[in-house]
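The complex is shown incomplete by one protein chain, all other protein chains being positioned as in the whole.
Chains: A and B, in written order; residue numbering restarts at 1 for each.
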Amino acid sequence: MPGPLTLGQIASQLGGRVAGDTGVLIRQVGSLQAAGEGQIGFLANPKYRSQLAATRASAVVLGAEAESLTELPRIVADNPYAYFARVSQLFNPVVLQPAGAHPAASIAASARLGARVSVGAGCVIGEGVQVGDDSCLYPGVVVYPGCRIGARAIIHSGVVIGADGFGIAADGGRWVKIPQIGSVLIGDDVEIGANCCIDRGALEDTVLEDGVKLDNQIQIGHNCRIGAHTAMAGCSGVAGSARIGRHCSIGAGARILGHLEICDHVRVSANTVISHSIREAGTYTGMYPADGHDAWLRNTAQVRHLDALARRVRELEKKFEATGGGNG
Amino acid sequence: MPGPLTLGQIASQLGGRVAGDTGVLIRQVGSLQAAGEGQIGFLANPKYRSQLAATRASAVVLGAEAESLTELPRIVADNPYAYFARVSQLFNPVVLQPAGAHPAASIAASARLGARVSVGAGCVIGEGVQVGDDSCLYPGVVVYPGCRIGARAIIHSGVVIGADGFGIAADGGRWVKIPQIGSVLIGDDVEIGANCCIDRGALEDTVLEDGVKLDNQIQIGHNCRIGAHTAMAGCSGVAGSARIGRHCSIGAGARILGHLEICDHVRVSANTVISHSIREAGTYTGMYPADGHDAWLRNTAQVRHLDALARRVRELEKKFEATGGGNG
Partner (left out) sequence: MPGPLTLGQIASQLGGRVAGDTGVLIRQVGSLQAAGEGQIGFLANPKYRSQLAATRASAVVLGAEAESLTELPRIVADNPYAYFARVSQLFNPVVLQPAGAHPAASIAASARLGARVSVGAGCVIGEGVQVGDDSCLYPGVVVYPGCRIGARAIIHSGVVIGADGFGIAADGGRWVKIPQIGSVLIGDDVEIGANCCIDRGALEDTVLEDGVKLDNQIQIGHNCRIGAHTAMAGCSGVAGSARIGRHCSIGAGARILGHLEICDHVRVSANTVISHSIREAGTYTGMYPADGHDAWLRNTAQVRHLDALARRVRELEKKFEATGGGNG
């Protein structure tokens, strides 16, 4: 772990403006609640202001609007959360695993690994795979033959890249397998969380563009294209042949059905199912509300009669109009 | 990869009727959009007819109803999609991995592997496991002791077969583990996608019948039985002791609750929760609709008052009847 830095040294590396003692020594980051001597915290969300008053951190990163809320040595930054991320990167190497291939990894002779690539124990890299410089594959990642991964990738354990997409054709009550002859193409600066699956394409490639960030247990079906800098939270999934734009956010557990297009800058809320293409940026939600079980039972029983209910209301409206509707 | 075939040679192997030049040489399949010289495409869905006009493929597979839409050399088939799958199999071996056990696989001495079985690096095959002829276990598959897998299975990376089912009994605020002494029994011609889990039975076996096809990240609980030729899309799940019939289709993200029965030929739509047994073939759906976030907020607030709303409508109907209801 890198040595301590003064607040002034941090600001000279990362920018921002120091208020208070520039010489205070910082060794590590921490939360406002748990940080102590030698640690720097951050305030990015006004709802945690009370934690700022109580913190025992040695310094704090915050925005100009919160600068006067504390006497602590502080760095004032335009985007305190991103700034804090960079401070943390100074003290904590992002990747825990050394460069090179672990002896217990299985790497095909024809695979091409870039400079400083790290491959953990138990990884299996198939024939013809390419991995760009400075990428890290944590233990137990499987990359099927022919897939390409860009530079600075972080691929967590249990990820499977390039397994066959789910291509089957019905034929007289049996299924005929459709060979999946596309591949997977992953851009630069992509992170993929533990136990995700990125299927190879049926005929062309499945593509994750630069800067895509995937949390754990995400399923990306064959032929999908995930646009640059789109982030997907845990357990979300994209069915085959869907195209998601750039700079989108897909919430945890959300699901994008197949053969859809989602334009750039769309936010899909957690546990929302997208069943039609989205052509306008914005936030889309579709979560059934939880309730006490008995209340749920009562209300949910009506969901299956909603159409009838709407017709009954229309009927009442019509009848009411026919009587003169209160104007008579 | 196998060498090129003329259109006539393809039809003589697979059936169908050639229209146009039977001698055109085909080397690979492709989509109508991307195929070029030496490739054969297909048209199975009328909504892609415009692609047929524009394609640069050398030949195409289509149905009789579309035969006259193109001048290209073509094969007319009853089921163009299944036919195309078979053409693709001619040019692309379905399994990318050679027969035999990779040296980095761990195979118990008492395991019995059939002829031409392929076991990838990092696979772990427990004591007493049986695997039928021509099956392929991609890298990193774990099969717990005693499980049996039929012939021609394709098991993708990260699959876990035979882990303990979730059997716990509450006892004074603690949980007592119920040993899972059943096994897993998998029929012939089954494909299991990456990172799926098939739990062993609590007392008897968990069963996947012949021809079952599972996409990725599917969870099959203990004691389940999945009927022959049923297909399940990614991230779906079946809770313990459920029985699903033959020739069913379970959509992506769908979930079948425990101790249910679903009869043959049922289609469950994506993201649908089945909480009662289904005794009649057909398509079942239960997806909460997504909407713009603000509209969702407004509408979803009413879901928790649906029962009250229905009662208010009934009240209005009664009152209206009491006044003579527009007939007066």
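General observations
Definition applied: contacts are C-beta pairs under 8 Å (C-beta built on N, C-alpha and C of every residue); 3 or more make two chains touch, one makes a residue touch a chain.
Please read these numbers as outputs of a predicted model, since none were measured by experiment.
Summary of contacts with the chain left out: across B:R27, B:R49, B:R116 or B:R255, the touching residue is B:R255. Only one of A:A64, A:L96 or A:A115 touches the absent chain when the whole complex is considered: A:L96. Residues of chain B in contact with the chain left out of this view: 104, 106, 122, 124, 126, 140, 142, 144-145, 158, 160, 163-164, 166-171, 173-179, 181, 195, 197, 199, 203-204, 217, 219, 221, 235, 237, 239, 255, 257-258, 268-269, 272-275, 282-289, 291, 295, 298-303, 305-306, 309, 312-313, 316, 319-320, 322-323.
Of the residues in chain A, those that touch the hidden partner chain are 28-31, 34, 79, 81-82, 84-86, 88-89, 91-94, 96, 102, 104, 120-122, 138-140, 154, 156-158, 191, 193-195, 211, 213, 215-217, 229, 231, 233-235, 247, 252-253, 270-271, 287-293, 296-297, 300, 303-307, 309-310, 313, 316-317, 320, 323, 325-326, 328.
The rule is simple: only the chains that are shown with their structure count from here on.
The distance from the centre of chain A to the centre of chain B, each centre being the mean of the chain's C-alpha atoms, comes to 26 Å.
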